[in-house]
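Complex shown without one protein chain; remaining protein chains in place.
Chain lettering (A, B and C) follows the sequence in which the chains are written, and residue indices restart at 1 in each chain.
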């Protein structure tokens, strides 16, 4: 039984707590949060104790922690718990600054620690099925990858202001998926950004609509189209062209019904909340973390993956703001 | 060059004239219609002459006729033109009365004539592709067949009153398709009829909604669901279950666009007019007729097919009105 | 917290145990099974005790039982536990004999008991969404209902021999769904049965392929097509035609991927096991049972529903074997 503590009892902490509950062989031991009532509430729900972060670091009955705090605490907490010899699962990003993130991963390596990054899309059943089709040779050699990533609606403006920008906050997930599917190092990064949804987002120095164009060393190509708004729901699709075929992963809808009228045939709306869309992925991700902790093997998404995706996000940011092609070293 | 005369310049006559024009190796020579202006108009459009029916029967420059008159003239015209040694294409049905239709077919046989029945669905590209999938062994042995046949809206009441009833007028097409796909003689016929669309249809002694259940001698099963109304367009689908798979033919839509909004994703409406839906089938049907005339071979849909479908329609009529299982002899 | 005992630790007992575990507010207290090792194993998995059926009937700490035994014990157990004032959830059918089933339901009524029948399809998320579309007026008045119900492969022959036949064993689920969607009493029942899959099923006196045709008192029509084999997976679809539109519920596939090659575009296979297909439905069903127990309200699927579906199944059996239209009294 892997004993887990959750650092941060906010929305994402609650998501992960629910995931742990559904993973056989894992149990929640302790919850920490700066807001005592929040910690207590989540602890009560899962029959766990409230403890401080330092107490958890020193708790012999805790095997692993899930870092679900605000981003600016991630790197410090990872280092603290790597030194405390706890296995660590951390939500992306490690830090908004690449150098800080890389230094943090170095500490984990020095401590011989286990760090898994929360790139839950790699655990989505449909995306996994797409990856298996590729790995199984169903489409030959991968040539181009096309990712669609649109949120139903923008987050609050104050969130955007602290987010590091659309590329670091939102596209980082897609950049990780791109790396996973391309299996080749990125050579050039190009990107355009626009403010089409809300001028206030532009005033906050960010874009709300962006497209990324990547090319790898062997010439594979990838597009990522991001928007902070899709009036029709949470739009998350993948298309991969290979030398012998194409594979796509389509969206998740609220149901498999279709209503026909004189206006046409209406498929059910897309699921419009990321927690519903990725509920299964969150479970599978925690399962993979617990499996890695149990078996002492490397987790499927590492700190290095986190740094690599962050570097690409930074290159996108630069490319879009400076309107030039970034050559990745 | 096959020289064709068209008997009847109404809606279906015009459809077939257009089809002839698109068939290489066929030309329209003459048009006959009880209404001189209608005949003249269609003749002008296609560079043909107006002639009387008797003149056409005696025209040495006419190889073949398309019988597009009202149903009650079909049998007499077929006999007249079989005796005049013209190849004959006739819209279904030969006659509303099975005995009369059978006698008419006998005359054609005695004259060693060529008679093709207008079951255009057998020539629809999608239905042909479905049939080829079956014949190509893609689903193994046919076990059950399911036909959906819904018109956008009922015809005028006076048409219904003269139509012979939903089974003889509308389901006869589906019964022919069923025979084509089942390739086995029908053993029992069951049917239910209801008046759900318009009480006036019931007052006219007809049903507007019906379902047919057939079983063949070897146990294959078939359902046909018919409605005089489908608010969402012209619904014409086929599903066939075989021992090793299933094949379906889906509907034709106005375009291949899809619009996504908060309500869902809306595929374009179904084509809602039988002439648009079956435009290609009408062309292919006339092509097949011209090919049969040219090559002197049997047409793909014969007078016997017309009689067989009519007998099944009559059995459905009986089954639904008398609420009993009809054993087909 | 509703305390539940499970009678029968076989496959369906395990399914329901897992469902209980995922329902907040419910807990498994005891397991009974004629095979002690089976009971012990399931009890261990869920932290419950092994008890005899009689012990459970007398256990004050048990609120409700799930009857997951072989069919021939259902009626006796329902009566025993109704008399013991336990809420009862029972897998369909109550009994293969209509009179016995009806008598059993009478006992429950006399005891003022709570009996819910395991018609899990009414709890499937897609079918629920379809029902909501109808109830929300999206297709106007229901006119015809078309159910497809095909298993991937036949059950063992000895199961078939004891099953009561395809109509009582398999179509009973569809007959319940038909009642749920038609919301009108059935007036006539017609059915055909064939042996197309395995002659041994015919030798056992059963059909492996059947089609049912229902008509209600107000003229609504319904087809149910059943097969013991669908080489392409577990095929469970609903189509409902209404006066103002059509709604369908499509199949569940293993993933939302599609692979395009020169052969065409291949959607992922259908889920091919009923437990995977209806996993969510089993959870929702147990949730509904627990809610009924907690609130003391009538369950959504009652003993009367069980008797009504069984009577229709018997009528189908008669209709198919005697080749006649059965008028339901």
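Everything that follows uses one rule, which is that a contact is a pair of C-beta atoms (placed from the backbone, for glycine too) under 8 Å apart; a residue touches a chain by one contact, two chains touch by 3 or more.
Since the structure is predicted, the reported quantities are computational estimates derived from the model, not experimental observations.
A.B. asks: Can you say which of B:223, B:252 or B:287 touches the chain missing from this structure?
C.D. replies: B:252
A.B. asks: Who touches the missing chain here, C:58, C:132, C:203 or C:265?
C.D. replies: C:265
A.B. asks: Among B:163, B:260 or B:318, which residue is in contact with the omitted chain in the full complex?
C.D. replies: Counting the whole complex, the residue in contact with the absent chain is B:260.
A.B. asks: Taking the full complex into account, what residues of subunit B touch the chain not shown?
C.D. replies: 125-126, 129-130, 133, 138-139, 244-252, 254-261, 268
A.B. asks: Since one chain isn't shown, list which residues of subunit C touch it in the complete complex.
C.D. replies: Subunit C touches the missing chain through residues 231-233, 235, 253, 259-270, 272.
A.B. asks: Which parts of subunit A are in contact with the chain that was left out?
C.D. replies: Given the touch definition above, subunit A has residues 140-141, 143-144, 146, 150, 188, 190, 192, 194-197, 209-211, 213, 215, 219-221, 223, 225, 227, 229-232, 235, 241, 243-246, 323-325, 327 touching the missing chain.
Quick note on the criterion: only the chains that are shown with their structure count from here on.
A.B. asks: Per the contact rule at the top, check every chain pair and give me the one with the most C-beta pairs in contact.
C.D. replies: Counting C-beta pairs in contact per chain pair, the top pair is B-C.
A.B. asks: So which chain ends up in the middle if you average the CA atoms?
C.D. replies: Most central by this criterion: C.
A.B. asks: Do subunit A and subunit C face each other with the same patch, meaning over half of the contact numbers show up on both, or with different patches?
C.D. replies: Since more than half of the residue numbers are used by both chains, the interface counts as same.
A.B. asks: Take the average of all CA coordinates in subunit A, do the same for subunit C, and state the distance between these two points in whole angstrom.
C.D. replies: Inter-chain centre distance comes to 40 Å.
A.B. asks: Taking the mean of the C-alpha atoms as each chain's centre, how many Å separate subunit A from subunit B?
C.D. replies: From the centre of subunit A to the centre of subunit B is 58 Å.
A.B. asks: Send over the residues of subunit B in touch with two or more other chains.
C.D. replies: 231-232, 235
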